[in-house]
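For reference, the structure I am asking about is given below.
Of the protein chains in this complex, one is absent; all others appear in place.
Chain nomenclature is as follows: A and B, assigned in order of appearance, with residue numbering initiated at 1 for each chain independently.
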Amino acid sequence: MGDTQTPVVRMSGITKHFLDVTANKDITFHLYPGEICALLGENGAGKTTLMNILFGYYTCDEGEIFIKGEKANLSAPKDAISRGVGMIHQHFALVPSHTVLEIIIIGADSGRGIFLDFKTARQEILQFQERFGLKIDPDARVWTLSVGEQQKVEILKALYRDVDILIMDEPTAVLAPSETEELFKTLRSLVEEGRSVVFISHKLNEVMDISDRIVVLRAGRVVAERNTAETNTRELANLMVGRDLLESIEKKTLEPGQPVLEIIDLGAVDDKNLPAITNLNLVVRQNEILGMAGISGNGQTELCEIIFGMRAPTDGIIKVGNSPLKFGSPASAIKLRMGRIPEDRIGTGLMMDLSVEENMILENHTSSDFHRYGLMKSKKIRQFSDDLISAYSITTAGRDAATKSLSGGNLQKVMLARELSGGPAVIVASQPTRGLDVGAMEYIHQRILKERERGAGILLISEDLDEIFALSDRIVVIYEGKIMGEASGAEASREQIGLWMSGVEK
Amino acid sequence: MSEILDIAFVSGLIGATMRMATPLIFATLGEILAERSGVLNLGIEGIMLMGAMTGFLVTFSSGSIWSGVLAAAVVGMILGLLMAFLAVNLGLSQHVSGLGITLFAAGLAMFIYRLHFGSPTVPPIIQPFKQITLPVLSEIPVIGPGLFTQYSLTYIAWLLVPVMSILLYKTKLGLKIRTVGENPVVADTVGVNVALTRTLCLVIGGALMGVGGAFLTLAHQNMFLIEVIGGRGWVAIAMVIFGNWDPVKGTIGTLIFGFLDGLQLRLQGVGIAIPFHVFLMIPYLLTIVALISVSRRAAVPAALLKAYRREEKGG
Partner (left out) sequence: MIRFKIEKRKPLPGWAKIVIPIAAIMVTLILSAIPILIAGGHLWKSYFYLFYGALGTRFNLLETFVKASPLLMTGLAVAFAFRAKFWNIGAEGQLLAGALVATVLGVSMGGFPHALVLPIIIIAGFLAGGIWASIPAILKTKLKVDDVVSTLLLNYVMIHIMGALLFGPLQQPGSSWPRSSAIVEAACYPILMTRSRFHMGILIALLAVFVIWFINKKTTFGYQSKAVGVNVRAAHFGGINTTSVILWTALISGGLAGLAGVGELCAIQYRLIMDISPGYGYSGIVIAMLGNLHPVGVLFSSLFFSVIIVGAQTMSRMTGVPTYIAEVIQGMALMVMLIFLLFTEYKLRMVRKS
């Protein structure tokens, strides 16, 4: 298929640098009409950058782009949109306070003169909804929608602009398995009409499921191109990582000990004062990893903030060891020897403009080891951070280097080093490997397992089911702030977990 | 004390409220426009002072009061453009850029005034705006005379309130402005020029601030004094927060301030034995109280204070 046709998109010799990093190096990429082409590669391989170039969001340093046979000089997304290229970013950017209608029609000229014509636009959108089976109330405010619904809005937005080349960046990361099925159906109906889809992903199974053709990127270069029918996940994994992908997770059999973290009847509201968590109960024991699966936005953020001491719940008790956690006080969580890995490591965990050392010392700087009468013992602090840098093999110009100069994997290592340095009894890790490459991911998994062996009880919150299955002793699923069910790590089935994730009871 | 309840007193107070609110309405609408697009313009106080000085100078030299208003608007636009260059094109700290504009513009206003007029013992004056009494409407009992005997700039200010509301909520440009102020990435990825939209808002907003300043030297007073703005720019910024970035609610805030300002002028006249500085203080104190009451549930434009650069990431 494909090869005999003229490509609808032809990118050749694309090179893009960001400071020291070469994100794309001499890439050639073709897209044919009526196909779903998967762009496969691990985090940081340059997939998103390449597509941002096609979308006009980034400009390439070298290379040429032809769209529908014409050379395209793309200096802004509007140049791409006018040529029929649309892109839905992974963390798609929405405006919570806008209505669905406003989000869809902005920038697309409808209506007479300077005024907006909501009436005509509403009708047009309802027609689109009919045609593609994307049902959303056009007058709903965006913040009231679920992430899956917001994604539908994004697709509608692209269709409203008459896009026939649709780029989707990791679209399933935010979806439950059933929603993924629905999305795939929509994508198939789009290509049947002659549109083309680029599907960016690092998940082998879904790439095999949805695509007609697969282009594999590694370290900014195209390393292979395969027709989906002629390849398999094993080969793809090998191509993607450059070696056999067999993360050897060797889990020792350990008997869980005393409970170290108990969450009892927890209830909480979110920033909009809507219920986020209702009647949640959990126990984590020594030597145990409790995996919490679930699509993000189902109360995980609020739960973490409560456990981390940053948010006060409306109901309930949390016990760490045997002492109650003082709500709204991160200092209390630190005192109770909790290691905390927040999902938003850049915004919550780290101070990017400070040095590595200043980040390492954050939770310890008031301990008597590191100060006397308010004066910092700089020699001891230096020793402390040098030790951690070598213990966690952090690649940095030194303890005085600005934290923002570190790579994503090393940032997470700084985070781990700080949080685990005190040998915590409880570790709560939220999305600890999100956005990291395979090497860093493996490192972090090994660390978490080591902590389990040491005797820590670990609550692992993740939307990556592979990670949950690989590490957990027990698995719970969170949906709309409630625990839908619990299964033992060894016996849990993906189907059952998937159902719970979409809110289906047994 | 019975004077306080006098009809003439009430009518006068309504008129004074409207007058004192006028410069604030201009300034508040200008600031709302800027902040809705995501830029806090702390240059407002300086822009108003430059507007007041320029309006006065041009009127003094040309004899045409509307030329003065126009010149004040143009100066406001230029300073708005300078703010856009610093905070939008270069993406510098909005706080510091704005304060820089205020210091620069305030210095410049006094510099130019001195250059032109020297240091006369009696400050030069102009023939200010005259109040226009609207027929029929001004005959409404009690409130009529106060509301409808006003300067033309006051009427314009009132017209601008619905205009700004319609602009923001009903027009294509308004949707673009709101989107740029909430999430510039969304705007950019649907083809809206973020920098241009913000620049436009700062320039138009600057014009409004300039005219607001000019009202003080062309209508409220007939001379230019260095302390003529007296923190009204900062009050306007507070009114934007108080009004939750909405033109109508912001205007309600300016009316409250205008009322207090008008009241303190009247009460001074009544001759109560309290230093007039105590009255002068009240509007500022109540503005702070007003901020306290709304700040916890303020719906700040999400992109306010954030510079937008497309290729920020390294991956």
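As a working rule, contacts are C-beta pairs under 8 Å (C-beta built on N, C-alpha and C of every residue); 3 or more make two chains touch, one makes a residue touch a chain.
On a predicted model such as this, the values are computed, not experimentally measured, just so you know.
Although it is not drawn, the missing chain touches A, B when the whole complex is taken into account.
Among B:S93, B:Q131 or B:N244, only B:S93 touches the chain that is left out of the view.
Touch with the chain omitted from the figure is made, among A:I27, A:I334, A:A456 or A:I478, by A:I334. Looking at B:G12, B:P124 or B:G231, the residue that reaches the missing chain in the full complex is B:G231.
Within chain B, the residues in touch with the undisplayed chain are 42, 46, 86, 89-93, 95-97, 99-108, 110-111, 114-115, 230-231, 234-235, 237-238, 241, 275-278, 280-281, 284-285, 287-288, 291-292, 295-296, 298, 309, 311-312, 314. Across the interface with the omitted chain, chain A contributes residues 18-20, 59, 73, 75, 308, 310, 330-331, 333-334, 340, 342, 347-354, 358, 361-363, 365-366, 371, 374-376, 378, 402, 405.
Assume only the chains that are shown with their structure count from here on.
Mean C-alpha position of chain A lies 44 Å from that of chain B. The residues of chain A lying in touch with chain B in their complex are 18-19, 21, 23, 44, 48-49, 55, 57-58, 76-78, 81-82, 87, 89, 93-98, 102-103, 105-109, 111, 114-116, 157, 161, 408.
Residues of chain B touching chain A in their complex: 170-176, 178-179, 182-183, 185-193, 299, 302, 310-311, 313-315.
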